[in-house]
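Here is the structure we will look at.
The complex appears here minus one protein chain, its other protein chains still in place.
Up next is subunit A:
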Amino acid sequence: MAAGLLGLGARRLLAVAATRGLPVAHVRWESSSSRAVIAPSAVAGKRTPEPTVRWQEDPDPEDENLYEKNPDSHGYDKDPVVDLWNMRVVFFFGFSIVLVFGSTFVAYLPDYRCMGCPREWNGMQEWARREAERLVKYREANGLPIMESNCFDPSKIQLPEDED
């Protein structure tokens, strides 16, 4: 971040200094306006070059860069044709077949819990909600009461004879 605060020229100087060492003066120069003097370094020779160290982060020379031979590589194989077909197969079967058809299948699964015994297993919840909304809409549109207080049709109930 400190490098960002410096000017462009200063950054270039820093970069050069990092790689090649500070620039070396070959002749002696004395300023006329100030007391600055630039002189060849008393220490002879430049900074000794760094021994070439292999860092862990440097690319492994045995590593094969798939992009060298095939810049359009998809990462599957060296052979461009096999690579291309592998990519197509993965995308087709993986996404277009399994994810799409699979999601559709799962989305249209029947109302999950036991459809035979709605009351015991809380089944057919979604159907019950949809049916209720449909009936409410129908009854409101036709001015019928939303629900009747009688569970069963009273005319169909046959009561036993009153006994005195």
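Assume contacts are C-beta pairs under 8 Å (C-beta built on N, C-alpha and C of every residue); 3 or more make two chains touch, one makes a residue touch a chain; residues count from 1.
One rule holds for everything that comes next: contacts and distances are computed from a predicted model.
One chain of this complex is left out of the view, and of "NADH-ubiquinone oxidoreductase chain 4", "Replication protein A subunit", "Auxin-responsive protein" or "Septin", the protein name its UniProt record gives is "NADH-ubiquinone oxidoreductase chain 4". Checked against the full complex, the candidates A:A10, A:I38 or A:V90 give a single residue touching the omitted chain, namely A:V90.
Screening A:G75, A:G143 or A:P160 against the full complex identifies A:G75 as the residue touching the chain left out. Counting the whole complex, the residues of subunit A in touch with the unshown chain are 55-60, 63-67, 73-79, 82, 85-87, 89-91, 93-95, 97-99, 101-103, 105-107, 109-110, 112-116, 121.
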